[in-house]
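Complex shown without one protein chain; remaining protein chains in place.
Showing subunit A:
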Amino acid sequence: MTSADHESTVRDRREEAVAAFEENRGILGRIQHTLHVTPALVPLIVLTAAIIGFTWYLGARFPEQLPLIMQQVQIVGVLAAAQSLIILTAGIDLSVGAIAVFSSVVIGQVTFRYGLPPTVGIMAGLAVGSAIGAISGWLVSRVKLPPFIVTLGMWQIVLATNYLYSRNETIRSRAIQDEAPMLQWLGAKPNEQLVNWIEASRGIEWERRRPAETDSAVLDFLWATNITYGVLVMIALVAILAYALRSTAWGRHVYAVGDDPEAAELAGVNVKRTLMSVYILAGAICAIAGWIMIGRFGSVSPSASTGVVGNIQSITAVVIGGISLFGGRGSIWGAFFGALIVGVFELGLRMAGANAQWTYLLIGMLIIGAVAVDQWIRKVSA
């Protein structure tokens, strides 16, 4: 065959539609495709529907409580961010809550028992969280143990270490407020600080608590937004991680490793290093959640419930958020929306006067529904 011959046959064949994509997929097919491309859409729709539903039933007093919901989900939201990273690599982390509690204890003890500056305490907490993540990451990536087993063991080990190290002592809120207020900084409210500062600059000083109503509607609104630095940290963290996962090589590698580690390795991705980085980062994020816990609760307690329920709550948020437990699929915004959905249901049903068990019943249904949707979306590949 001469090369000119070959050229022309190839050109002919290029004209053939070998695999044209069917344009008329039908409405269902198009929905499936959209969800496949934007996995955070389902939880966003559920969240919006839930907010609209509760507002319709409860009236304007429900949306007024949205900032409170943000405050209630900030710890779980940050833990869910860490959990998302691990689950994207097709792993699971049962130790996130334990790492958060232990980190908060380390932050408190380094400051109070050893009398070091609060900055050093926070640094020590972050270092401990990262180190625990590094151990898990090493066991998963080098020793090749299943993440479920590694983190199940780590959960017990970290929680036990937490009690032994802290001697089961709680550091009281009052003591922190007097000696190391920086530890509670994430619980402070920037909106109140701003309003107080504006009023102070106008020469208005309020005695004790400032009343919710003043003569300025703008300042009233600002006062009512009622957010904490912890909430801002949660949102910033999710935004930064979303950027890193979508727009950097590291993020693409995280998805590739979760999708098919062997293919990623052959394509030139350093799978072990990627896994290590994910586990270390997740540990550090859990430590941030530990710092947020001090802001939220005021005190440092080794027996905070987060150590036990934080793991399951974060996995719930991630699953409802549409991140696939098989790895490689989903978006971290989904996990954030997932955490908010849980918060909206909890508060909404409580305000409606329903039995708290209804919340768990609904969340259980959402979990199963979310995984069913995930399976349906994944059928695109079949």
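By definition in this document, a contact is a pair of C-beta atoms (placed from the backbone, for glycine too) under 8 Å apart; a residue touches a chain by one contact, two chains touch by 3 or more; residues count from 1.
Keep in mind that, in the parts below, contacts and distances are computed from a predicted model.
Undergrad: Which name from "ATPase", "Sugar ABC transporter permease", "FAD-binding molybdopterin dehydrogenase" or "RbsA_5 protein" does UniProt give the chain that's left off?
TA: The UniProt record for the chain left out of view names it "RbsA_5 protein".
Undergrad: Which is it among A:180, A:264, A:278 or A:344 that touches the chain not included here?
TA: Hidden-chain contact among the options goes to A:264.
Undergrad: Which one, A:139, A:195, A:233 or A:256, makes contact with the chain that was left out?
TA: Selected residue, touching the omitted chain: A:256.
Undergrad: Using the touch definition up top, pick the residue from A:48, A:168, A:193 or A:247 that touches the left-out chain.
TA: Of these options, the touching residue for the absent chain is A:247.
Undergrad: Across the whole complex, list the residues on subunit A that are touched by the chain not included here.
TA: 3, 6-7, 9-11, 13-14, 17-21, 36, 243, 247-250, 252-253, 255-256, 259-260, 262-264, 266-269, 328-329, 380-381
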